[in-house]
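All protein chains of the complex are present and in place, except for one that has been dropped.
When the chains are written out, they are named A and B in that same order, and each has its own residue count from 1.
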Amino acid sequence: MSGYAIEVKELSVSYGKTPVLWDIHFSIPSGVRVCIVGPNGAGKSSLLKTLLGIVPSLSGEIKLLGNSLKEVKSKMAYIPQRSSIDWDFPATVLDVVLMGTYGRLGFFKWPGKAEKEAAFAALEKVGMAAFCNRQISELSGGQQQRVFFARALVHEAELYFMDEPFAGIDLATEKALAALLNELKEEGKTLLITHHDLSTVRDYYDWVMFLNTCLIAYGPTEKVFTLENIQRAYGQSAHLLTQAKKLTENRTSGF
Amino acid sequence: MNPYWKKTFFSFCALFFQRLWLLMSGELSFAELAPDEIQVFVLVFLSISSALVGSFLVLRKMAMLANSLSHTILVGIALSYLIFGSLLDTKALLVASLVSGLLTVLLTHFFTHALRLQAEASVGLVFTSLFALGVLLVTLFTRNVHLGVEAVMGNVDGLEFGDLKLAFGLFLLSSVSLALFFKEFTVSAFDPELASLLGLFPGVCNLLLLLLASVTAVGAFRAVGVLLFLALLVGPVLAARLLTHKLKTLVVIAALLGSLCSFVAVALSRHILSAYGTALSTSGLITVVIGICFAFCLLASRFKLARAEGLLIKKI
Partner (left out) sequence: MSLWSFFTDPVLRAPTIACMLMGLSSSLIGVLVFLQRRSLLGEALAHAAYPGVALSGLCLAFLASQSESLFSLAVLGGALVTVFLALALIHFLEKKLSIKADSALCFTLSLFFGLGVLLASRLQMSHPLWYKQIQLFLYGQAATMTDAHVFFYGILTLLIVALLLLFFRPISLIHFDQGLAQLSGLNAKWLNGLLLFLLGLSLVVGMRSVGLVLISSLLVAPASGARQLSAHLSTFFWVAGFFGMTSGFLGNYLAVEIPLWLHLPRLSLPTGPMIALSATFLCLAALLLAPQRGYLIRELRLLAFKVRCRQENLMKQFYKAAGPLPLSLSWNLWRMRRKKWIFRTEEGSFELTKEGEKIAAKIVRLHRLWEVYLVHMGQGSEKVHRSAEEMEHILTPEVEKELGELLKHPRRDPHQQIIPR
């Protein structure tokens, strides 16, 4: 056992003919809050989705908690971007949180008392217990995010993957969620989170990863969150990467 | 002699339930069913199947794909008619629906991804060309142009006992599939990525949904025709959505509304025939009744909203 929560070697990912991630290598120990930063189109969401097995990879090796993806699916929780969800869906807050239990129920079984209690407990933790029968279309941005958090908590996972959880929410929710992240870290869980606001990286995260199609730098925040790395990720050199990617996409499509 | 001859609306309903009771208590056999009753049963079973499948198609934003399917099954039907010679053969219908369903999906995928055409344009191109091909096949090989018209409009009055068995089979298939895989369909519709993570196979769910829709479409074309099958698929679901925000309730209410509209349409059709001597298209009637039902549900939901707001204002 290597002791690393997440180990990735030579990972490359493409969406059709567009290269998204090139030769990614990293190892992350357990019990840290890691944030992934980079410009738009850098492949941050894609990295999460590839680690979760939602998006296939072209090449490379992924080890989660020392095992392959299939073996540890039940130990992983995922919070997608809020914008990718249809909030008009006919579901209540409780319905959404219960969905988190479907994985361990398997086929042909319905959520029972134990699952409902777990869901209530998770909703209590995020402060949404009073809303359990509310329709999700009536929730504010911050409330929606809390519901997704509760759904992730119900998983009882070891690894948490979150896509832009802090985007577009009110300050109170942000503080509450940051406190929750800290709690999870204290319990020894590993968190991999994409983040867009560079000003809050130091406060909320132990480790930071600069990603722009290739991995620029990663490690403890104090050491890695430097101006030089920020410039490499977001500066003029990043623009060249975008051009190179576009050229590759065109060539391999026959244009 | 049809026991419903010259019956008006309410006497139709009364007689129907009387005979239903006799049927259930065993005093009436299936062979003695009147054509009107067969129509009601077939349409009710079809409505329920369509509502079940339609709920998830609407939630998955696949309604237009269902429209596409409803056109392309003409090719499947034409082919199976050519190969098997009849249209009541369950094998033939199964083949027709699977072939057309898969063909639609594969071709649309090819146009969007390989040929890089807009998604909406791909759907439009696929179904118009396959429908045109279907009409051509039907004209060339069967010389029976009526098949083309019937496929679009249906022929409710031509329903027989065999259609009843088919409709019941469809009803069983869709209700069992949905009951077994309700969780999986729900999560695949709401959050496909979570479904993938949880091991719930959203891709398979999608395909299963489309195949169920194809089978139901083929089953429905004889009764209501392919285009009006769309009304059964989408109408009751949209109406039910106005009344509830819980998914399970939605599906049940959609099925109930669909069945109710079908029954009312058959009763109305008989009434108009008895009272005015005009034979109107039952399939057209169903659609219009569904539209009126939708309007009622809209009013009901607005009323409910107004009352809730009124109560709120009172509290304040």
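Assume contacts are C-beta pairs under 8 Å (C-beta built on N, C-alpha and C of every residue); 3 or more make two chains touch, one makes a residue touch a chain.
No experiment lies behind these values; they were computed from the predicted model shown.
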Selected from B:Pro35, B:Gly124 or B:Gly162 as touching the chain missing from the view: B:Gly124
Touch with the omitted chain, as defined above, among A:Leu47, A:Ala152, A:Leu180 or A:Leu215: A:Leu215
Missing-partner contacts on chain B, residue numbers: 58, 61-67, 71, 111, 114-118, 120-121, 123-125, 128-129, 131-133, 135-136, 139-140, 145, 148-149, 152-153, 227-228, 230-231, 233-235, 237-238, 241-242, 278-281, 283-288, 290-291, 294, 298
Touching residues on chain A - with respect to the absent chain: 10, 22-23, 25, 88, 210, 212, 214-217, 229, 232, 236-237, 240-241, 243-244, 247-248, 251-255
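Here is the rule we use: only the chains that are shown with their structure count from here on.
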Of all residues in chain A, those that touch chain B in their complex: 16, 49, 52-54, 73, 76, 78, 80, 84-86, 89-92, 95-96, 99-100, 102-103, 105, 107-108, 110, 135, 137
Contact footprint of chain A on chain B as seen in their complex: 59, 113, 180-181, 183-184, 186-187, 189-191, 193-194, 196-200, 241, 244-247, 250
